[in-house]
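Single-structure report; data block below.
The complex appears here minus one protein chain, its other protein chains still in place.
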Amino acid sequence: MTAVDWVTAVLLTLGALFTLIGTIGLVRFPTLLGRMHAATKPDTVGLFLLLFGAAFQLPDLRSAAPLALVALFQMVTAPVLAQTVGRVAYSRGETDEEHLVVDELAEAVERARKDAPDDVDARDR
Amino acid sequence: MTVLDYVYVSTFTMLGLGVLFTLYRLVRGPSVLDRVVCLNAISVLVVSAIAVEVAVRGDTAYVGLMVTVALLGFVGTLTAARFAERRAHDRG
């Protein structure tokens, strides 16, 4: 086994561990937003590590370029999904207030309602 | 088997366990958004597994597949999430 193989071994193990722990969090967290944090983001980190580890097994840099493209793609799409799910979860009221220390968005919405009842609803954007 | 082979096997095992956990949450729910998140997690897990397969084979023949799965997962998840929002608005 060469040094490159060892790098791959470490990176692959770490990546798979991140992914696995993320899915364990997906099972164990009691709130929707908590599950969302656990499911999407450690997965992304794990995928980066796996791709990085896999790149070391490829013969040259040229054939590793498409892997960078996959990583970039994941980096662009993950926040979009997280944001969409978060916004929809909030607009559906599935945020589990008892697990929130503060909710300044609810306070702001409340204030906006009081100031101008027919004005913009901050949730409705 | 070299150490790397054991690493491959354990990596695939961990990813498989991850899919199982995700499936559990997918079935349990309770919210539509949970299921949406799970579907996306599964597509990311599949892409991860293909990444390991690329490492095993040492060639990038499957990269097109990775991009396709990631793209489908992204579009599908986004559509489902937006659909859930639409339903909430109709009801309220």
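As written, the chain order gives the labels A and B, with residue 1 at the start of each chain.
Note that in this section a contact is a pair of C-beta atoms (placed from the backbone, for glycine too) under 8 Å apart; a residue touches a chain by one contact, two chains touch by 3 or more.
Note that contacts and distances are computed from a predicted model.
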Task: Omitted chain, identified by the protein name its UniProt record gives, among "Cation/acetate symporter", "Cytochrome c-type biogenesis protein", "Multisubunit sodium/proton antiporter MrpE subunit" or "Simple sugar transport system permease protein" - done: "Multisubunit sodium/proton antiporter MrpE subunit"
TODO: Touching the hidden chain in the full complex, which residues of chain A are there? Just list them.
DONE: 18, 21-22, 24-25, 28-31, 33-34, 36-38, 41-42, 44-45, 62-63, 65-66, 69, 75-76, 78-80, 82-83, 86-87, 90, 95, 99-106, 108, 111, 120, 122-123, 125
Open item on the list: Touching residues of chain B against the unshown chain: what are they?
Closed with: 60, 63-64, 67
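The rule we apply is simple: only the chains that are shown with their structure count from here on.
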TODO: Can you check how far apart chain A and chain B are, centre to centre, with Cα atoms defining each centre and the answer in Å?
DONE: 12
Task: chain A residues touching chain B - in the complex, by the definition given at the top - done: 1, 5-6, 8-9, 12-13, 15-17, 19-20, 22-24, 26-27, 32, 35-36, 39-40, 43-44, 46-47, 50-51, 53-54, 56-59, 63-64, 66-67, 69-70, 73-74, 77, 80-81, 84-85, 87-89, 91-92, 94
Open item on the list: Can you tell me which positions in chain B touch chain A when the two form their complex?
Closed with: 2-4, 7-8, 10-11, 14-15, 17-19, 21-22, 24-25, 31, 33-34, 36-38, 40-41, 44-45, 47-48, 51-52, 54-56, 58-60, 63, 66-67, 70-71, 74, 77-78, 81-82, 84-85, 88-89
